[in-house]
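The complex is shown incomplete by one protein chain, all other protein chains being positioned as in the whole.
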Amino acid sequence: MNAAAEELDPVGLSDAAPESLWTKGLYKFRRDRVGMWSFAVVLLYVGIALGVWLGFWATGWADLAGGKWEPVSGAHWFGTNIIGQDIFDRAIYSTKTSFEVGLVVAVLATALGAILGAIAGFFSGSWLDELILWLMGVLDSIPFLLFVAAIAYTLQSIPEISKYSMHIAMIVTFWITAGRLVRGEVIKLKEMEYVDAAHALGVPEYTIIFRHILPNTAHILLVQATITFVAAIKSEVILSFLGLGVKDSMSWGLMISESSQEVLAGFFNNFLAASVLLFGLVMAFNLFSDALQDALDPRTVAD
Amino acid sequence: MSSPLLQVEELRKYFPIRGGLLRGVKAQVKAVDGVSLVLQPGQTYGLVGESGCGKSTLGRSIIRLYEPTAGKVMLDGADITHLSRNEMLPYRERMQMIFQDPYASLSPRRTVSQTLREPLDIHNKGDRDTRDKRVRELLDVVGMSQRALNRYPHEFSGGQRQRIGIARALALNPRLIIADEPVSALDVSVQSQVLNLVADLQREHGIAFLFIAHDLAVIQHVSDRIGVMYLGKIVEATDSQTLYAHPKHPYTRALLSAIPLPEPGRKRSRIVLGGDVPSPANPPGGCPFHPRCPDAMDRCRTEIPAPRELGTPAAPHEVSCHLYD
Partner (left out) sequence: MAEPLLRVRDLAIEFDTQYGTVRAVDGVSFDIYPEETVGLVGESGCGKTVTGLSLLGLIPKPPGRIAAGSIEFGGRDLATASEEELRTIRGSEISMIFQEPMTALNPVFTIGNQMADVLARHKGLTDSQARTEAIEMLGRVGIPSPARRVDEYPHQLSGGQRQRVMIAMALSCNPKLLIADEPTTALDVTTQAQVLEQINKLQEEFRMAVILITHDLGVVAETCQRALVMYCGKVAEQAPIEELFAQPRHPYTAGLLSSIPRIREDRPEHLPIIAGRVPDLLHLPAGCRFAARCERALDRCQTEQPELGEKTASAACFNPVPV
């Protein structure tokens, strides 16, 4: 190697360690107080959900552990419900359900949106774009609850899939937002000169989409995934409340559904436990998502 | 004379303006409207003109970032105008491009080494080690330290990024580089560094350049031949010395006299043109320059002037102006 050029370094590079846009984003995020606190709360929920999943706690959520409507006590931290099940265990167990639904829906819906949105954006104006846009328009125009009911009804003959009809309905609906965002961004990005450079080098079109363009929408996708996550757990609660959602398991929605009669009788434990935990998670995740958006915005990161 | 490296014949690129209910074509923007030029190996052809004159579109049509509407582009005698993506691949090795905006021409989430390796990967050049070696060599050629390898574009200054863009264009050892305003986004002191680099590359590797710029001084510094573009047409083309010493076309003369010179006190008779460049979607009839031309005659308003040879076969000088009919 040319030692002289190395030594002279005529262009003069700074001595700092190489730093990707992610590293810079992380640095910014770490200085965001609200972001860090909300992230800590989210992590707490993740820990709870993981513990449930690994069988550390809340294993007895379905057991009849006491009498009807027992008050708050050392044995039953949140009391018991109408048939004597421990409300604390049920509320904790529901965290796992929420994360399950949220993660599956957020990851798959965002990925689907990213792929279809990128293809539509890259080939904007072509029949492929028209087709994807048409699909978005059609799916968007079906009322959400009707759609879930329709999918549940269609899939009921196949039990292995029918328990996921809620997930499927949400993915099929929620990818559209991500898809539209990505399509718009890709239409902008494909005019960038680095995309021209790739064309000029003869890089195949799909490699250009997935190697040069899509990675530059990563910040949008990540933020969109967190928003979808929140939307999914909220929808899950509503659907479960309506009886269209979780079956053979426990969720905050089912707890609230159960509590509708209890509240009339003046017993609020079930309702409060589920709503407060839901509120905490949704709030923390929303704040986290905002902070993430600020930290990853390339307009401010690149400075 | 050796056989030309690049030959462009009557190249046209029209962009349709769509509108109305059925998105029918309402009008055409004639961005490039019948341009011919010849570039010899190892030479530089400078293309100069104001924004909207079609010089960038011409460059992009030659390298097939745009599909030409009509005309012919020949590289090494082979017609590449209508080749498919795959058929085009071997020609892309011989013809590369450098871009204007150093902040937009590098993929922000890819490191320098990823960016420089890509051409080698796409064109299957050598094994892993050879490619690594080539990437290091390229950094050396453009005068950058090896420490740049694992860095991201945003960690570099404009001039450094432009060097990386040049290294990417050099990766496949091209014989022709289309340089689209490569220094216009750079500061003066950095601009001269990059211009020197381009001159060195040309001398050492025998690369031919199609150099597109709006800055006449830069164009004169780098070019052997120069074409002056106005509204999609080359209105005057000759060698660099003649163009500046004896400009013929009124537009060239106005352009030359409009450059602010860093020499206070030297008073020149300046030709200040009235008005602005008309829109290429709706160009004036006759000679496209006639509404702004200080020497316009009646026939300029109706008749499009044909290119006319005013020079000698050894020193051609082509002008499209009725003044010389």
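The letters A and B name the chains in turn, as written, and every chain counts its residues from 1.
Note that in this section a contact is a pair of C-beta atoms (placed from the backbone, for glycine too) under 8 Å apart; a residue touches a chain by one contact, two chains touch by 3 or more.
None of the values given here were measured: they were computed from a predicted structure.
A.B. asks: Pick out which of B:V25, B:A217, B:A281 or B:A315 touches the chain that's been left out of the picture.
C.D. replies: Answering carefully, the residue with contact to the hidden chain is B:A217.
A.B. asks: If the hidden chain were put back, which of B:A70, B:L149 or B:L195 would touch it?
C.D. replies: Only one listed residue reaches the unshown chain, and that is B:L195.
A.B. asks: One chain is left out of this view; which of B:T130, B:N173, B:Q241 or B:T302 touches it in the full complex?
C.D. replies: B:Q241
A.B. asks: With respect to the chain omitted from the figure, which of B:A254, B:C287, B:C300 or B:V319 is a touching residue?
C.D. replies: Result: among the candidates, B:A254 touches the missing chain.
A.B. asks: Since one chain has been left out of the picture, which residues of chain B touch it in the full complex?
C.D. replies: 50-51, 157-160, 187-193, 195-196, 199, 203, 214-218, 220-221, 240-241, 244-245, 254-265, 270, 272-277
A.B. asks: Name every residue on chain A in touch with the hidden partner chain.
C.D. replies: For chain A, the residues touching the absent chain are 10-12, 14, 27-28, 31, 303.
As a convention for this text, only the chains that are shown with their structure count from here on.
A.B. asks: Which of the residues in chain B come into contact with chain A in the complex?
C.D. replies: Going through chain B, the ones touching chain A are 60, 63, 65, 85, 88-89, 92, 96-97, 99-101, 104-111, 118-119, 122-123, 136, 140, 143-148, 150-152, 154-156, 159-160, 163, 165, 168, 172.
A.B. asks: Flag every residue of chain A that touches chain B in the complex, lowest number first.
C.D. replies: Within the complex, chain A contacts chain B at residues 1-2, 5-6, 9-11, 13-14, 16, 18-21, 24, 192-194, 196-205, 212, 215-216, 218, 298, 302.
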